[in-house]
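A single protein chain has been omitted from the complex, and every remaining protein chain is retained in its original position.
Then we have chain A:
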Amino acid sequence: MLTSAPHLHVRRPSPTTAEFTVTTRPRNPTRTQRLLLLAVGAARLVLALGAGLLLYTEYWTQFRHPSSSYRQSHLWLLPPEQHEFLLYNTPPGRLAQEIAARTPSWALVPLCLCALYLAIRRIHVEERLLVLRGLGIQTRSTPGTILLGWFGGGGGSGAGAGGGPTRFIPTEKIRDVLINEAFWGFGVRYILVVVVEGEEGLVVVFPKLLPRREVVEEVWRGVRGCLFDEGGGEHYQHQQQKDEKRRKVKDSNKRRSATGKKSPALVKEKGGEEVRNGS
């Protein structure tokens, strides 16, 4: 519902540079989808806050019992009275107290941690392949959680926000880029692999999503065209023509919207042009 089948999105500002993105993010989210996403975001926030509050209550009741000398500690930003007020006099605090009192702590703590993990998990998977002629190929995928994007990838920001494991292979080391068949469960998948000089394993592009053959084929053509200039010009021209068309469509849409009419057919065409569905 929230995710769609993996589909391809190509960015190619010049014939020698291209970025292929395979993502499960819906490409034209409908209104219900948007609302759902918003609801899920809010639910995650509530879940994270609730789990945090529960953990805090557990900590407070277990280790900071009023009888102990918590008043001496200045570790917390708020004075202890505030904590007490928060925990005993507000409705969520009282609810948390009740739950924490009823559940044994060996069950509560792991459950809360699970809830926190759920709250920071990513919904959509996105994997990118950046091809630069004269430099190399770079694969990149989004990490599993929101936090890992900040810590693991070294603070990815800017256009391609959200770090994640990145692998850059210089052209000198690329032996070949090819499509390979691989057994996956009981079926056969077509995977795009890069053969790297002097390395034992193959580098699989889009390892998490493993898109279908049509997508893989298109990416393969694009990569070869971009990297080795094999019929890449055509591809780029094709892309440019599409851009041109899209621009025209946009213009006409503008005109139409200015006159108060909107052609659904044209809008649909625009959507089909922008990205190609791989499923």
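Assume contacts are C-beta pairs under 8 Å (C-beta built on N, C-alpha and C of every residue); 3 or more make two chains touch, one makes a residue touch a chain; residues count from 1.
One rule holds in what follows: contacts and distances are computed from a predicted model.
Between the listed names "N-acetylglucosaminyl-phosphatidylinositol biosynthetic protein gpi1", "Exostosin-2", "Serine/threonine-protein phosphatase with EF-hands" or "N-acyl-aromatic-L-amino acid amidohydrolase", the UniProt record for the complex's undisplayed chain reads "N-acetylglucosaminyl-phosphatidylinositol biosynthetic protein gpi1".
The chain not shown here is touched by just one of A:Ala96, A:Leu130 or A:Ile191, and that residue is A:Leu130. Contact residues of chain A toward the unshown chain are 11, 13-17, 19, 130, 132-136, 138, 140, 152-154, 156, 158-160, 166, 168, 170-172, 175-176, 178, 195, 199-200, 202, 228-229, 247, 250-251.
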